[in-house]
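Below is one structure, written out as structure tokens, with a few remarks after it.
Omission of a single protein chain aside, the complex is shown with its protein chains in their original locations.
After this line comes chain A, so read on.
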Amino acid sequence: MMATEDLTQAVELTEPLCHLSELVDGRSRGFDPLGEGRDTMFVVRQGERLYGYRNHCPHYDQARMNWKKDEFLNGARDRIMCFAHGALFDIASGECEIGPCLGQRLTSVKLTVRDGQVWISGPYVPGRPRRSS
């Protein structure tokens, strides 16, 4: 099951994620846009194309995917990988092609580039939704 995001908790960001030139072509980088203490999303750069996804594996609710800071890609760097159980995802579509979440997809984070700065388009939901008490 893909976790549905609770938009009532979404925050409008006032800062860009980074400058486009800080993203290395062919690599991934994690971001913590709301200062939650861990990277709740990541960006993969392929030439001028940027792909943004939440750092949540569709296999387990809230599961973190990278093995180390900024490491979200497999050895060949041609797939996104969840390093919890090895699921492999198509970089462009976020679809799981092999592994425990076969047929499911990553939650995308839409990005825009303005004046060389990378921004999240629209509001952003915290990585761990507040629990109702």
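Keep this in mind: contacts are C-beta pairs under 8 Å (C-beta built on N, C-alpha and C of every residue); 3 or more make two chains touch, one makes a residue touch a chain; residues count from 1.
We adopt the following convention: contacts and distances are computed from a predicted model.
Participant: From the list "Oxidoreductase", "Glyoxalase family protein", "Pyruvate dehydrogenase E1 component beta subunit" or "ABC transporter permease", give the UniProt name belonging to the chain omitted from this structure.
Facilitator: So, among "Oxidoreductase", "Glyoxalase family protein", "Pyruvate dehydrogenase E1 component beta subunit" or "ABC transporter permease", the name matching the hidden chain's UniProt entry is "Glyoxalase family protein".
Participant: Thinking of the whole complex, not just what is shown, which of A:43, A:87 or A:125 touches the missing chain?
Facilitator: Considering all chains, including the one not shown, the answer is A:87.
Participant: Applying the definition given at the start, please give the residues of chain A touching the unseen chain.
Facilitator: 37, 63-69, 71, 74-76, 81-88, 98-100, 102
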